[in-house]
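Of the protein chains in this complex, all but one are displayed in their positions.
After this line comes chain A, so read on.
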Amino acid sequence: MPQGASRPASKGTHAGYAGHPPNHPNHAPSRAPTMEQVTAMLARVGPFGSTPPSPAAPAASPSSAPGNPGSSGTSSAGAGAVALATSSRPSGQDALRWERRLQKELMAFVTDPPPGLSIDADVTSQNLQDWTVELQGAEGTLYEGEHFQLNFKFNSKYPFDAPQVMFIGNHIPVHPHIYSNGHICLSILTEDWSPAHSVQSVCLSIMSMLSSCKDKKRPVDNSLYVKTCNKNPKKTKWWYHDDTV
């Protein structure tokens, strides 16, 4: 069980400039993966924690060529027979490194979901660059009984580039570091991002940020920020000045 989970999210806070509120489209309701799906994922990724696929591993599926990461090309396969590339080595292995990493992360997430978090493995494995995690407010906190959706977008430089992370859907948590457009002020999402973080550790940081909240309110500059910010929160120049919440 990844202990990393518990690395505290550093400081949060507000401020920033420029842009539009995000309009995030589609997203499917979460459901638990079937055992077959998990088995299929395990087969694709190889033994957990082992070294990456050997040179003898099956060659990459042609539908997910390095230059075309996560495109709709991979989503044509039906449920249960998801077309995912196993990176072949040595050729192209570097281009697919992000994909292998996300496959491993997804598998770990699905086989051992952290408390309060869940993900639709089927939908996610069809486009590894876009994850929607369902998040449940923890018991005994101000968010008990509430459900939220957290969206992650990855580029091909992941994990060296931080994912773009924001709340989506109709219900955005009311919190001093979360804007009503879903943007989150959390330093590990921008300047303190490190490749040792993961979807799981980010989710848990956000969970702990919610759980430690004592006063449900929006950031003081919410209405200004939401009117003027870029739709990508990574393009906000955040000011992290408060780590008490």
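The definition used in the following text is that a contact is a pair of C-beta atoms (placed from the backbone, for glycine too) under 8 Å apart; a residue touches a chain by one contact, two chains touch by 3 or more; residues count from 1.
Heads up, the rule we're going with is that contacts and distances are computed from a predicted model.
Missing chain, UniProt protein name: "Ubiquitin thioesterase", from among "Protein preY, mitochondrial", "Methyltransferase type 11 domain-containing protein", "mRNA export factor MEX67" or "Ubiquitin thioesterase".
The chain omitted from view is touched by exactly one of A:Ser118, A:Thr141, A:Ser180 or A:Asn230, namely A:Asn230. Although one chain is hidden here, its contacts on chain A can still be listed: residues 1-7, 10, 15-20, 49-52, 94-95, 97-98, 101, 104-105, 108, 159-160, 187-188, 191-198, 200-201, 221, 224-225, 227-228, 230-231, 235, 237, 239.
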